[in-house]
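All protein chains but one are shown in place.
As written, the chains take the letters A and B, and residue 1 is the first residue of each chain.
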Amino acid sequence: MIRTFAPTRRQFLKLGGAAASALAVSGLAGRAFAQASQYKEAPALAEMVAAGTLPPVDQRLPENPVVIEPFESVGTYGGHLRTGIIQNRGFQARSAWGPEPILRISRDGQAVEPNLAESWEYTNDGKTFVLHLRRGIKWSDGEPFNASGFDFWWNHVNLNASLSPAPMAQFTVQGEVPTFEMVDDYTVQWTFVAPHANLPALLAHGPGGTIPRYLPRHYLEQFHADFADEADLNGRVSAAGFSTWAELFNNRSNVQWLMPFDNPDMPTLLPFKLGRAMQLNVLVADRNPYYWKVDTEGQQLPYIDDVVLTNYESGEVRDAAVAAGEMNWVNTDTTFTNLPLYREGQERGSYAVKLWLTDRAAEHTIMFNHCAKDPVLRELYNDIRFKRAFSLALDRLQIAETVYLGFAVPSQLQMIPGSKWRNEDWVARDTEYDPDTANSLLDEIGLTTRDGQGIRQRSDGKPLVLNMDLPVDDPGSLSVAELIIEFMREVGITFNVRTIAREQIRALIDNNDMEVGIWVGDKCSDAMFPHSPEWHVPYLTTGWNVWGMPWAQWYASKGQQGEEPQGDAKKVQDLFDEMQITVDEARRLEIGNEILELNINNLWNIGDVGQVPIPVILGTNFKNYPEEGFTGFSWLGNYNYHIEQTYFEGGAWSGERG
Amino acid sequence: MTAEATTPVAPAITPVSDGISTRIISPRRLMWWKFRKHKLAVASGIFLILAYLATIFAGFVAPYDTASRTRNLYAPPQGINFVDETGQFHLQPFVYGWKMTRDLQTLSPVYAVDPTQKFPLRLFAEGEPYKLFGLIDANVHLFGVEDGGYFHLAGTDHFGRDLFSRLISGAQISLSVGIISVFLSLVLGLVIGGISGLYGGWIDNFIQRLIEAIIAIPTIPLWLGLAAAVPRDWPPLYQYFAILVVLSLISWTSTARVARGRFLALREQDFVTAARVYGASQTRIIAKHLVPNLMSYVIVTLTLAIPGIIIGETALSFLGVGLKAPTVSWGVLLQEAQKVQIIQFYPWLWIGPAACVVSVVLAFNFVGDGARDAADPFSR
Partner (left out) sequence: MLNYAIRRSGQMLVTVLVISVIAFVVIQLPPGDFVNSYLATLSGGNIITQDAIIALRSQFGLDENVVVQYWRWFTNLLQGNMGISFQYQRTVIDLLGERLPLTLAITIPTAIFVYVVAIPIGIYSAVRQYSPMDYLLSFGGFIFLAIPNFLIAIVAIYVSYRYFGGSVGGLFSPEYELAPWSLGKALNMLQNMSLAILIIGTGGIAATMRVMRGMLLDELSQAYVETARAKGLSEWRLILKYPVRVAVSPVLSTIGFVLPALISGTEITATVLNIPTTGPLLLNAVRSQDMFLAASIIFVLSILTVIGTFISDLLLVWADPRIKL
């Protein structure tokens, strides 16, 4: 019952020779068509052309549109993509039909490919990163897309203090902001102090792949103080109910902070453009008539007519809606434990439940706060013997059986199968259930005195109590936590589980008041690990880093705040720094391995079980998606599967009502 | 005239020993007699007393520990049988074991009765050890099955934990906290509402404004805010108690408003004027004349309020603000059962706590009804 998925690996990045890499990757070569009239378009658009409200398709598409090879078969136009989100939250909330980043993740999830940019290269000893943009792409209102969009974004948004408090961190190397140059209409470059090795991956993903680094200046200049007439601008600001132009700008452009993308007037390059903002919990995105991709037969993409996104006020209701057959594309916030419900409704609801894998090396990571305020606990948590004992005391097979119906494999928090950094030994280390060794390790540390109930005493005489706080809306981690209570009792430790609101956890983490934390062990993929190893390097202060927040604060503030890590913790930070400026593939492999080895030797994060699949709901006649795939934050959902080339057989979902 | 005309002899008067009494019956006694006439109220009262006893002797009444897991995940309730599959009658009731398979399509466990496994039921059986009243070690349970068998009267949950035992455990919290909170709010409401209605004038105005202010604030944000202010270190029960006290400090307002309404009406009544003319003090008027008139409303409110608190606890658990797992209360159990998957596949997990809440609420209401009729001096 253990299912694995091991895609083949492609090369990650080449220094220079970007053109060669573009050819090596299939599906995105810019093939020219002999006659422009070979392009076809959706019937609705054709009507508009006939009515004179829209230019003909040849004029809307670029000269050399990107050709997407359909996954299975060429599609037919028509249908509504119906999806749902919960409480308007999460990055994936509005990414059902996007993103269209500058570079993109390849279909197999391993490599970076051209997208809006057709090639890139490193020059100047690797310090300068040059992007060559594709020509002929138009915004959804027909205006041309070119480098001036980047110029606008960089100089007037990214570097504008009212809009961005600090320049985007992903574009900095060693804390230094690069210089930007718009070489010509289709070439831009940044010059850093050292090679920015992670930049292509970051451009393909982000985080914030949904944040464009290019903006439609022809639309947004009217909201910007540098361009708009002051009186006009103030008028607009107060008419909209805001108090500063920055608020208005952010609202109209949704460029920062990943806030809901709710301005239908804002031009876009995505396959669907917002038709109707979220009104009474329903949002609609219509086909973008200027979308710049076609299929192998010259049909302009996307096939599907529109996306209807419903916001549900609670997860329960959305699950019921899934089972009722109201959606045909759901890949977020589904849980394995709800499988019976989803499966039971398949026929009635005209959908199929696929089991895909995620970027979770372990379903949960259990983190001890290595900078805990209590000195006794602090010493314990930094002692590898204690953590090994904890890990050995977990009966992972029980967890797998009881919570995941056997669809799980004991696993430390390393990398997912198929990753080039995966090391089976490290994954399995200390994952066997061995309470005897656990007990002897604890004895070795000196926790030998026990009280009347068999609970070990700390060195200061108090009973050994571990307090774990977990979010109240996560039944998965609660189940595991409840099992851990029992496991810990076996080795003489009292394990206290407190469920509190997520916001409170956030506050506790920020104040370094957490003792033991638990979170999802995600981001363990090749797409994310090199630039965002949240669980393996203490660098991130805005994540769920319970295990070393002061270390991360020290790193992020360059020593102003937090606490300087010692030994191995400092070493991984240095390795991370090196990874960011190392372009050489072989060396990157080594660095990654070193980081992961230090992690398994220190057990800063303890994983429980991995390879738990996630249910993905797809309509029964929904085509051109893989049968088995990956979905998760590492791929911003699963945008690498090209939603724009999906279609419904017969032109509509078989489960449409009315 | 004959000599036989005897003097009229009075018929023999046999002293009547029952039926006519010359005692004075106190009003309280009268009320008790009237209450006793309501069979339903009495039955409900007995039920409630048993329920509260069960919470005191929780370890004894429950066959399993709240947290002990078994292999039978999501098992439905086992029925008690007297007649076995061959048609033979057994004096000692028994239950059948389960044969568990998994539905390949939905991956949900499917349980079929296994006639080869029979577990006889016994009273006062030995089972898992527990601490009576939290102090005395014991291992005798009210009922149970022999070693190796299992008996889940109300089914099991996702960890195979016995639901019936968890319901008993949950009762400890749900039943006790409701009463305290309600009394508090009732006393506050009567006192403040009474003062408001009786004195009128600017006191009335001031109190009414205060009540308006408190009512206007939605309870949920208040709870969310207060829940966050309670120290994290307190054991969950203390935390909840603290919050519940706060809740009662809000809920007294509706009692106060209606009490005030009644007082406003009553103080104009003749008998109050008469009492005043006779020189009765304000306190005496309130205590002896006005409050009894409020009795029926008080009792109706009381019986409607306790269930309200129990339901309030459920609502708060639902929002993640009240009690939370791993603590066990009916609200927590209901909140865990608030999933379509549970209702569809494992409905006993929803029916169990819901039935408990409903039956307790019904019982309180019937008792309240009986008490109201008993307290009413004019009822037939």
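As a convention for this text, contacts are C-beta pairs under 8 Å (C-beta built on N, C-alpha and C of every residue); 3 or more make two chains touch, one makes a residue touch a chain.
Computed from a predicted structure; not experimentally measured.
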### Query
Which of A:Val317, A:Val376, A:Leu397 or A:Ile581 sits in contact with the chain that's absent?
A:Val317
### Task
Using the touch definition up top, pick the residue from A:Leu81, A:Val330, A:Leu377 or A:Ala501 that touches the left-out chain.
A:Ala501
### Query
Just one of A:Glu69, A:Asp108, A:Asp262 or A:Glu585 touches the chain that is missing; which is it?
A:Asp262
### Query
If you put the missing chain back, which residues of chain A would it touch?
82, 87-92, 164-166, 169-170, 206-208, 240-242, 246-247, 250-251, 254, 256-260, 262, 278-282, 284, 308, 310, 312-314, 316-317, 320-321, 323-324, 326, 501-507, 510, 520, 522-523, 532, 534, 540-544, 553, 556-557, 633, 656-658
### Summary
Where chain B meets the chain that is not shown, the residues are 200, 205, 208-209, 212-213, 215-222, 224-229, 254, 257-258, 261-262, 264-265, 268, 296-297, 300, 304, 307, 311, 314-315, 318-319, 334, 338-340, 343-344, 350, 354, 357-358, 361-362, 365, 369, 372, 376, 378-380
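Quick note on the criterion: only the chains that are shown with their structure count from here on.
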### Message
From the mean C-alpha coordinate of chain A to that of chain B, what's the distance rounded to whole Å?
### Response
49
### Message
Considering only the defined contacts, which chain B positions touch chain A in the complex?
### Response
67, 69, 73, 102-103, 105-108, 158-159, 228, 232, 236, 320-321, 324-326, 336, 338-341, 344-345
### Task
Under the touch definition given earlier, write down the residues of chain A that touch chain B in their complex.
316, 319-320, 323, 337-341, 343-344, 402, 405, 472-473, 475, 478-479, 481-482, 485-486, 497-501, 504
